[in-house]
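One structure follows; several queries about it will come next.
Only one protein chain is missing from this complex, and each of the others stays in its spot.
What follows is subunit A.
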Amino acid sequence: MAPQDKKPTGKARDRAAAAYAADQAAKRRRRQFVIGGIVVVVILAAIGIGIAVQHSNSQSNSAAANGPLVFPSGTVSDGLAVQYGSSAAKTTLTIYEDFRCPYCKQAESMFGPIYTADAQAGKIKVLYHIVNLIDRNDGGTGSIQSGSAAGCAQDVGNAKFKAYHDVLYANQPEESDDAYASTGTLISLAKQVPGLDSASFEACVNSGKYQPWVKKNYDALSTQEGGSVSTPDYLINGQSFELTTQPAATQEANFTNALNKAIAAAG
């Protein structure tokens, strides 16, 4: 009799145990779903915070462009131009340029070594006006950010400005790539100029201190040219020297001649 009594009891107990286990498993699964849901929500919220930070950063960037107009130290022409070369030089080469502009880079690669040598020899002085044309044409902030960073370099020293100017052209990104909008990129390029990078330089670049200065230069050029701005704009004693489609060697020879003529005329 005992075995007969025991068997059903055992089965019932098994059934109860199975039901309990199934219930526990269902509870467990439900909680796992809830936990998974929480994890997904937390991660999405974190990414959302990141995007929000980016948004507020880009807003503070456009705020920088509308900030107070201040001029880098030692600038001339109402504070708009950075001068390179001796003030005593009678011949002036004025350059309107944009570090994001491919033709500016092309002009720089042909004429840069020529005018740099003349400026160092005391024969000419160069007036750099940095504008933000490509930002206006293509969108983005690479022109105004790099221009502002160059102003920050001028604060450190005129030689630092010139070296950083050349580094910015040497590393110019494709026109469609707004790499210079990143102050991180601009700061890491500054490390190629010995003695340029410092905490105050980085703070200057990050705050976009000279963005209004770049904007002001654009507005001045726009007024001067009756609204149609193109870069680069090279002026030898106020006379425009145009970039052409001729071979580089021809253009370089023409530029050298034009400069020499102006230097000779100035005596």
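Quick note on the criterion: a residue touches a chain if its C-beta (ideal position, glycine included) is under 8 Å from a C-beta of that chain, and two chains touch if they have at least 3 such contacts; residues count from 1.
Rule of thumb we're sticking to: contacts and distances are computed from a predicted model.
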Hidden chain of the complex, named as in its UniProt record, picked from "ABC-type dipeptide transporter", "ABC-2 type transport system permease protein", "Probable glycine dehydrogenase (decarboxylating) subunit 2" or "DoxX family membrane protein": "DoxX family membrane protein"
Selected residue (touches chain absent from view) among A:D178, A:D197 or A:D233: A:D178
Would you indicate which residue among A:V42, A:V76 or A:A265 is in contact with the undisplayed chain? A:V42
Absent-chain interface as seen on subunit A, which is shown: 2-3, 6, 10, 24, 27-28, 31-32, 35-36, 38-40, 42-43, 45-47, 49-51, 53-54, 57-58, 176-179, 182-185, 187-188, 191, 206
